[in-house]
Structure formats: structure tokens, C-alpha cells
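A single protein chain has been omitted; all remaining protein chains appear in their positions.
Coming up: chain A.
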Amino acid sequence: MNFNTLLRHIREGAKNVFRNGWMSVASITSIVVSLFILGVFLLLVLNVNSFADDADSQVQISTYLGSNVDKAMREKVQAEIGAMEEVSKVTLIPKAEGLKDFKEKLGEEGKDLLEGYDETTNPIPDTLKVEVVEPTTVPYVASKIKALNEKYPDQPIYKVNYGQGTTEKLFKITRAVRNIGFAFVAGLGLMAMFLISNTIRVTILARRREIGIMKLVGATNMFIRWPFFVEGALIGFVGSAVTVGALFFGYSQLVESVKADITLAFHLIPVSEIGFQLAVLIVGLGLLIGIWGSTMSIRKFLKV
């Protein structure tokens, strides 16, 4: 194929988009609708993911030390836990602070309950708050910390607490949300492809005669296919560009309004963080759907 022919195909493909007028509008609209829904779901999944990641990273291991543990022992244990490769941070919460936190947590109603406890009679032990790099390793790290008791004869670890069960449940929910989200997105993608191939099939049906004439004057199949290929790509591109524009506008509005409302406990991923990947993904999908749709629907008209 020479350069002139390539230009011709591009020109013809572009012309066809306009010649088919409303059919093109219908194709573009169906791409916009499907990709937009897909984009909304993608944003939802991404945000749920990031929210779950945030929640994951908040999972801590509370290590309560025995009341017999002295300062030297405490520092030894703290250093030992800090040296574990799964652990990212170990913070000491002295018993006095622990009591204060506990009082705050109980609030007004629990005030009476803790009446009479002061520095000397404090029932709360020293606590080491352990954070890990990978949330899924929490149970493993907890058991490792517990095992420290075997190393030291005076059993410095009183109790290890990491919300057993709660963590596992959280992981399960996160995974479920991700899977359902991705399944939904995949389903919508297929639906979009079906819609587009159908729309283009209608335009090709209308052009059956045209294709017949092309073949009659000796056009090769490739020659006939090219303009349709370009047309599909153009429709896909325009549709996805409109979608990206709409998604960006809507999403950034949403991010702004969420940011303004400080009572909400979560934040949305800013556009600057996911915008590029999202745009590339949607435009890529749009092109793929458009090209796939046009190639598939022209196939059977090229036989004979």
C-alpha cells in the first residue's frame, strides 16, 4: 500500500463518519454511554481499593507487656520487634498514656468506672503499637511476637491483640468488592463491544451495495476493509474522548465537594493521581471496541 492510498483510506474513513450522520452519532453515543458507566465503575473500584488499603494500613498489633517488665526489658523487646523485617514501626504507649486514652475513649459515661485509678494503681500495662509493612502478615507477626516469651524466662509479653477475626473479615470484604467491581467492569466492556458491533453492522448493511460495487471494480478485501477500520477507530476515539472529558469534569467536581466536607471520614483519589492511566485506558478501550466492532461486522460481507 502506498502513501497516497493510506491517505485515501483515512480520508474515506473520516468522510464515512460524516456521510453516515446519525448512525455515527448513534455509535458514538453507545460508546460514550458504555464507557462512561465503565469509567464510573472503575473510579468506584479504584476508590474502594484505596479506601481498603487505607483501612488495611490501620491494622495494628497491640502488644501488652507484663506488669513485671522493667525499662531495660521493655527496650529489649521493643528493639527485637523493631528488627523483624515485616515490621515497619513500633511505638511505645506508656501505661500513663494508655490510661488517659482509655478514659477518653469511654468518655463521660465511663468516668465513674475508672474513678480511683491513678498513676500508682493504673491497671493498664505498657503497650507496644506495632505496624507492619504488608497487612496480610499481621497474624504471622503477632505469633512471632508471642514467641518472644519462649526466649525470655520472665515472659515479658502479657497479651498480643490485633483484632483477630476483624482483620480477616476486612480482607474478605475488600477482596469481594474488588472482584465484584472487576467482574462488573468486564461485563460492561463486553456489552459495549456488542452494542458497537451491532451499530456498525447496521451501517455496513446499509452499505452492502457499496461493498459489492467495490468488489466488482476489483478492490481487494484489505482495500475495502481499511476505510471501515479507520471509521471504527475514529468513532471509538471520539466516543472515548467525550467520555474522558465527562468523567474528568464530573469526578473533579466530586473530589472538590468531598474535600470541602470535613465530616466525611474518607478522601477520594485526586484526578492528578489516576487521570492519565484512566484516560489511556478508556481511549484505548474505545479504539479497541471501535476497530473490533467494524472489523467483525464487515467480515461476512467480504466473502464471495
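We adopt the following convention: a residue touches a chain if its C-beta (ideal position, glycine included) is under 8 Å from a C-beta of that chain, and two chains touch if they have at least 3 such contacts; residues count from 1.
Everything below uses one rule, namely that contacts and distances are computed from a predicted model.
*Asks:* Which listed name, "Cell division ATP-binding protein FtsE", "TRAP-type C4-dicarboxylate transport system permease small subunit", "Aspartate carbamoyltransferase" or "Cytochrome c oxidase assembly protein CtaG", is the one UniProt assigns to the chain that has been left out?
*Replies:* Protein name of the absent chain (UniProt record): "Cell division ATP-binding protein FtsE".
*Asks:* Quick one: which of A:72, A:217 or A:260 touches the chain that's been left out?
*Replies:* Final answer for the missing-chain contact: A:217.
*Asks:* Which chain A residues would touch the chain omitted from the figure, given the whole complex?
*Replies:* The missing chain touches chain A at positions 1-2, 4-5, 8, 19, 209-210, 212-221, 223, 304.
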